[in-house]
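Shown here: the complex without one of its protein chains, the others still in place.
Labels run A and B following the written order; every chain starts at residue 1.
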């Protein structure tokens, strides 16, 4: 079984965008360049590394000649430019693109390794979100998971469409484009319109009362 | 080497109980359903995933057709019922049952993969506790590890008895039942009687004074 030949440029772009969000968290906390590069690394490769460790295959970035240099360049970019260049809506949309891309890639790689559809969707969703979770946990800031805004849901949608496309026998290219678009558009709508899921509330008069 | 054929129902029950504790942490923090499902997932499969990644075998829930649906159902259950249904002593005892079951399973799987007894005991203890640790770290709440109450100790006892039974050549069924009971009873006694280990205290007049 070989992993799917994902468009390498899209993959690298996703890594770079996530790495940039990691570097910016370090910048916000007033850290050094080395710490910034460390955060860029764990955020950029975190999701894919968790995916590969769960599947039981060596982490993708150990074999790829481009990932490590891209992480380093991203950290340099974050270090030598003002933070406010990046922190607007542009970064949020770029992050949405990376989230959807990683969810598609995670699901596709899981399916290629023979994982059943439902666990593959779960793994794809985790692949999209894990880098950000690791970044927030190490930085000691509230996790992206804790925001009511649609985020994990967008990753789950991309993962779901990827698995559905594979089940009905659509070609990889079509499936991946549609799946990526579905997640990206949902997340972009959440950013633009503030779409959020309802939060759990204590039931004052539940069935047991 | 094949992993041991653990009673699948017990295994699933342990996963469901841990998943429920994860969902309830999310409920307590007033999170959305998707976040709740994410917490149910990482808590339910966290310990077993860490075990499998350390052993170097694909995570158990990628091959199992039941784990992912059980996690999802548990999250739905937590979402649609009042939190206080679950948060009494019942959940603590159920958690104790899951803790002991996972410690037994973790040790047995490690031994089946040729791990030496002492590391297998350590791995079994980690399997029992890791899901809860990951849950607490991501939620940003103080870890279960930090409570003086007997918790890790109960997992370690189950792991120890599992390895001891294998060493003296007891059958798997007998060993696992006895090992599970040992850990469960110890943890239940800790819940009921408030058994706790002594905490580290600064020695005012140590040998060096």
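Note that a residue touches a chain if its C-beta (ideal position, glycine included) is under 8 Å from a C-beta of that chain, and two chains touch if they have at least 3 such contacts.
On a predicted model such as this, the values are computed, not experimentally measured, just so you know.
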item: Candidates A:116, A:137 or A:199 - the one touching the absent chain; value: A:137
item: Positions on chain B where the hidden chain makes contact; value: 53-56, 110, 113, 115-116, 118-120, 122-123, 126, 129, 133, 137, 142-143, 145-146, 148, 152-153, 156, 196-203, 206-208
item: For chain A, the residues touching the chain missing from this view; value: 26-27, 29-36, 38-39, 41, 49, 52-53, 56-59, 61-65, 67-69, 71, 79, 81-85, 137-138, 140
